[in-house]
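For this depiction, one protein chain was excluded, whereas all remaining protein chains were kept in their positions.
The block that comes next holds chain A.
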Amino acid sequence: MDNKLVVSSSPHLRTPETIDTIMRDVLIALVPPLAVSIWLFGLNALGVVALATVACMITEAVLVHDKISIAKIKGDWSAAVTGVLYGLSLPPSTPWWIVVIGAVVAIIIGKQLFGGIGYNIFNPALVGRAFTVLAWPNYLSDWTKPFETPDVDAASAATPLSEASAEISDLFIGTVAGSLGETSILAILIGAIYLIYRGHVDIRVPVGYMGAVAAVALIGGEDVLFHLFSGSAFFAAVYMATCMVTSPFTKTGKLFFGIGCGFFTAIFRIYGAAPEGVTYAILLMNALVPFLNKYTKPKVYGEVSS
């Protein structure tokens, strides 16, 4: 009997939460934008996201394990999250081979080169997206209008950012051209509420993000509501900038991080050449995370304030 007793350090209770359960919640929160993208762009949308996801998961399993099995491909679901995020950030008409190459780059360069989950500095999905945009800019700026079958030859619409005539209600529901997952503010809002409710998203990040976008737009004399509702800013503020690994771990750090992301997003949009600065804004802020962590340490209990 005695030899079966376990001796371990306290605490003897642990939360049931693990990386797997967190990632599963993030996947659940991605269902509304995914559903809207299928509604808008048809099964093609599902195809792009599924391909991106499977490519990410297999790439990770191959890199991490000698032998692969279904369980190993599932992993801790983090590769799946990267895949869905990356897939949803692509335009509906992205050719399948670009989808796959970007996914492989996301996992290899964005994640495993740094040592895998927990060690990566940059958001892997954004690394994948940044790579594809740099490598094949013309494919990645080919915007299909909603309810049209995307096809490389199809009539393409300009993204709503350069089309200042879009109705705010369309932007809210999502019936505009854009990347798969980012058009519907409503769907993203549902996902955001779920993530905040489950404790995986600190409201400081999206609020700081959108607040900064609004502030810069206001100062720059632009249409604030339009900037908040259009493009990938809100999608990124909820799903990308909140990535735990690549954002600060202190509360104040999270707020500054969100504000920084929003600030650069708006600056790149309004004053830069690239209409969609979101990717670079967040990657830039990712690099500043260690610095933000260091200078936003909370005041320790009983510390004599000097």
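Rule of thumb we're sticking to: a residue touches a chain if its C-beta (ideal position, glycine included) is under 8 Å from a C-beta of that chain, and two chains touch if they have at least 3 such contacts; residues count from 1.
FYI, contacts and distances are computed from a predicted model.
Enquirer: The chain that is not shown, which UniProt protein name from "Rod shape-determining protein MreD", "Ion-translocating oxidoreductase complex subunit C", "Carbohydrate ABC transporter permease" or "Protein-arginine kinase" does it carry?
Expert: "Ion-translocating oxidoreductase complex subunit C"
Enquirer: Need a quick check: the contact residues on chain A for the chain that isn't drawn.
Expert: 1-2, 4-15, 17-19, 21-22, 76, 115-119, 199, 202, 244-251, 254, 293, 297-304
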